[in-house]
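Of the protein chains in this complex, one is absent; all others appear in place.
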């Protein structure tokens, strides 16, 4: 059981690092565009980065839940691979959304 | 152990589907009221649907945590039943909030 969990754990850790990266981008954007907390407005460039991170954060618990449900009840290997694809998709979503709202 | 987890897993899956349903409602509302991302303002109808989904998303990790803690350390059956009631309550909250802020 714990062996099966190693792959899922690795994808989970990668997901955590990705979320940390998204948060850092918001922190950098807050500095760059001078949007101090608690403000969440500001120029559209900032708002896109802010919303991209918020949207990814919103789906993060759902992603983890599906990853582990599928990993435990269906197949740990397949679930880990799909998880990796999801994380890659989220990275592209974040970069696309940061660049333009149509790029999501 | 895995057998006990089946009921909890089923309630968890139902919770994921409910969250997906809430997200779809926000996507439909964005189209209907022409509120393109990254905007989160717009008419009160949209804002209620947007906030209803945001509020449910905020509590989703807490719900899952309590569901599994109670399921593992107390009783899986009772926990699954309470989880179902919570999900039903959330559905009513979402519909009520979408209809009027007093309907939460």
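A and B label the chains in the order they appear, each numbered from 1.
Everything that follows uses one rule, which is that contacts are C-beta pairs under 8 Å (C-beta built on N, C-alpha and C of every residue); 3 or more make two chains touch, one makes a residue touch a chain.
Predicted, not measured: the structure shown is a model, and the values here were computed from it.
> List every residue of chain B that touches the chain not included in the displayed model.
44, 47-48, 50-52, 58, 61-62, 65-66, 69, 72-73, 97, 101, 104
> If the missing chain were put back, which residues of chain A would it touch?
2, 5-6, 9, 12-13, 15-16, 19-20, 36-38, 40, 54, 57, 60-61, 64
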